[in-house]
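Structure first, commentary second.
Yeah, one chain of the complex is gone here, protein chain that is, but the others are all in their spots.
Chain IDs A and B follow the sequence of writing; residue 1 opens each chain.
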Amino acid sequence: MDTETLENVYTVKTPVFEGPFGILLSMVEDRKLFINDVSLASVTEDYLRYINLLEKTNPLEVASFMIVAATLILIKSKSLLPNLELTAEEESDISNLTDRLKLYEMYIRLGGEIKPIFGKKIIFAPLERKQETVMFLPDNQITKENMMTLVSGVLGRMPKKEFIPEVEVKKVISIEEMIDNLTQRIQTSLRMSFKEWTGKGATKEERVTVIVSFLAMLELVRQGLLEAVQENSFEDIMIERQIEESVSANI
Amino acid sequence: MNLEQKIEAVLFFKGEPVSRKKLGDILEAGMMEINEAIERLKISFEGRGIVLMENENELTLGTAPELSRLFEKMQKEELSKDLSKASLETLSIILYKNGAHRAEIDYIRGVNSSFILRALSVRGLVQKEVDPSDSRKYIYKPTFDVLSFLGVKSVEELPGYRDTIESLNKVSENLDEENKKSEESQSSELEKNENTI
Partner (left out) sequence: MNLEQKIEAVLFFKGEPVSRKKLGDILEAGMMEINEAIERLKISFEGRGIVLMENENELTLGTAPELSRLFEKMQKEELSKDLSKASLETLSIILYKNGAHRAEIDYIRGVNSSFILRALSVRGLVQKEVDPSDSRKYIYKPTFDVLSFLGVKSVEELPGYRDTIESLNKVSENLDEENKKSEESQSSELEKNENTI
């Protein structure tokens, strides 16, 4: 074994990394809000901006943030488009996220109670007693071969350096990319269907695309570049370019 | 010599955690007798310099937490007393749930916890055991060491334990119900987490 491989094999990495819940929670807390739909809608953009940043510095971690992002977008879109009806699954995704955040917050609070008392009033076990006469009591399992097998076994079980999961690298879609794409296409066709543009959302990858596209669309709506219209629930959302009030009204 | 005196003597002699079952074997007494004697023993240990600690079904003796400073000086080894944010979160889950599966911890924290769990195990603050209710699963449990560091004789003495347990259970139950509804997507997510280790 050369030293290079050894180094890779016997490293126990303890990355300092804040997960999606931690980020989201600190955003809600920064605004001194409680965890609910309203507060989550208000931090959605910050959260997405954070993902954008993370994409540049730590692209591997983005994937774990995307599932939460999807739910946040649902919450945000509901707040932007009050007539948007959510499916039962989507509704449960939302309440699931808020409940998980509440649970996580409870444990963080409990952690905060533990921190100040940890190591302050320690209960000690008695010191090891001095043995007057040590007997030698071996065991037939103590053989050279066994010792070698055991030591290599335990070394082999040490955590290996993490390998980069290729699948996850591929599917990450940049939000900026999507916004660019949307702006460009909106200029060529003034009116287009959301579904047409993003696909049907059948596979998992397509669904991620739908989510990110939807988010991009909402971002443009917010910026006043687009107007999203959904005439009836479950129906397609129509995206229109907001040129001037009078023009769009005529379409 | 009555049973609680004998139990006290065994715990003193062993100087390490002993299970209720083992006490029964050593002292040739039934579980009921042992349990009753332990309750009486707990009372007789109130207001003493030695404390009786309990973790799950094990018991051990230790020094009163008020005397921490004194014994810290008397023992040579350095103690590491700092906990990172991730360690605190993970510990509080394991402590207040009094044992949790890795999948549960990952689910609550929303991130993979394998590194932090290993670090906590190495420090002796948690221990991995086969789940008695499902032998295919491992459960991470609080150790006597973590209770010692917190100066509590059992998990019940943790700050806010009783008040918290109720609200924790309520939220957890809510989540369980929701999860049952969307079990499919859930299990695939967990599988994915397991694969990335």
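We take it that a residue touches a chain if its C-beta (ideal position, glycine included) is under 8 Å from a C-beta of that chain, and two chains touch if they have at least 3 such contacts.
What you are looking at is a predicted structure, and each value in this text was computed from that prediction instead of being measured.
Participant: Hey, which of B:E36, B:E56, B:D131 or B:D145 is the one touching the hidden chain?
Facilitator: B:D145
Participant: Touching the hidden chain in the complete assembly: which of B:R48, B:R136, B:R162 or B:K180 does that?
Facilitator: Touching the chain that is not displayed is residue B:R48.
Participant: On chain A, where is the contact patch with the chain that was removed from view?
Facilitator: 1, 3, 6-7, 10-12, 14, 16, 124, 126-131, 134-139, 141-148, 150-155, 157-159
Participant: Pick out the residues on chain B that sit against the missing chain.
Facilitator: 1, 4-10, 12-13, 15-16, 26, 44, 47-50, 61, 63-64, 66-67, 70-71, 74, 76-78, 82, 118, 121-124, 127-128, 143, 145
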